[in-house]
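Omission of a single protein chain aside, the complex is shown with its protein chains in their original locations.
Coming up: subunit A.
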């Protein structure tokens, strides 16, 4: 991180600028980008205009379901960046250091660990597998991090570890759904949808909930992990892509210039305005608003998705290469997006399922490579956010959908060609950082094998309750009426994890 000083200097000068811009965005989104269309635009006056025109009493939300609204409680965090390692990384090679497990390496797994349990692929009695990494304590907090994450280990004093996470789903699809929607079955809104529904978004020229994927695949559970379930679909995640249109159909058709598109939208909205005056249907006003937003989005999305113009040291810091679909690029984009007022940015990186069935899926070689892909980017993301003053108001979450077994996988009773671990629900590690999170904290203790949490266990619902709290919601009161009853992200469970709150 030799460029850090340079970065700090550069950032200090930009910070003020950035803040001013952000403030401006919050105040009045439409004056940006749409300036040239001013005569036709309702812009900030839309709500009032609705009233003046028709005597209709419309709220801003009637015209724009993504209008920003304050949370029920004061909260430091304004946005979330959630980094989901799809496939589930091994806690035993990264954060949960188990010297005792090393001693048991290659011995038969004790019966007590297997009794009454089911695993996805392990059959019969597997061998124990010691940690395949070297661990050291880091920072003032003395957190254990392995040599798989040399850069990230410098950031441990910024984050709070949850080391005794547990879930109840041991297949990827259902476990990812559970982690992202609070239910292993389909049909519930994702965390990002809940937050966007509850808070709207601050920049109306960008989607409120952006999803970025890397690793060449979407997560196992498909788009439902960022779906809106029974909430209106306007709150679902919008996948922004690194290739082709960043948002589908964003680019104007060939030969359609911006000026011409502006005229097109002016003509449409002029006619719609006339219809509103004749019909009085406020939906028409909302449509006028949406067409203007679409026009502005066409300018601002490519701008924010373009990382070419970032300075060289930023590229070096993140390890980004413009034009690639990579986790590093997505981390940089995540910073740019929250800086511009996007509420939720969800990253999925695919390829963490390390069963040991092949080299890429091995716990010693494949996992090390995957870690190399994320180590610099996550470190850079935390640093970059921090130096811009954004970390205080951005909640960063990192984790998979479950953990890995302390036993070596023996798929269908066979010896594997590589070292691997099966899916494991009883113990895994996640970390959170930023807005409202206690720095350098560690919560949760697992047993000597890293098999089960023995103290301060954290369920998926607990994690959700805590995330919602950090965003300004009481998870028990944040509900949506559906099928005759109030639904919430945390169903009927979830305890706030107070020990990791700042």
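In the analysis below, a contact is a pair of C-beta atoms (placed from the backbone, for glycine too) under 8 Å apart; a residue touches a chain by one contact, two chains touch by 3 or more; residues count from 1.
The working rule: contacts and distances are computed from a predicted model.
When the unshown chain is looked up in UniProt, the name that turns up among "Putative tricarboxylic transport membrane protein", "Cytochrome c", "ABC transporter ATP-binding protein" or "YCII-related domain-containing protein" is "Cytochrome c".
Within the full complex, the residue among A:287, A:372 or A:439 touching the omitted chain is A:287.
When the whole complex is considered, the residue among A:199, A:297, A:371 or A:407 that touches the unshown chain is A:297. Only one residue from A:103, A:136 or A:223 touches the chain missing from this view: A:223.
Subunit A residues in contact with the hidden partner, per the touch definition given at the top, are 54-57, 65, 118, 120-121, 123, 170-173, 185-187, 207, 213, 216-224, 227, 232-234, 238, 241, 243-245, 247-257, 259-261, 263-264, 266-268, 270-272, 274-275, 278-284, 286-288, 290-291, 293-294, 297-298, 350, 411-415, 423, 482-485, 492.
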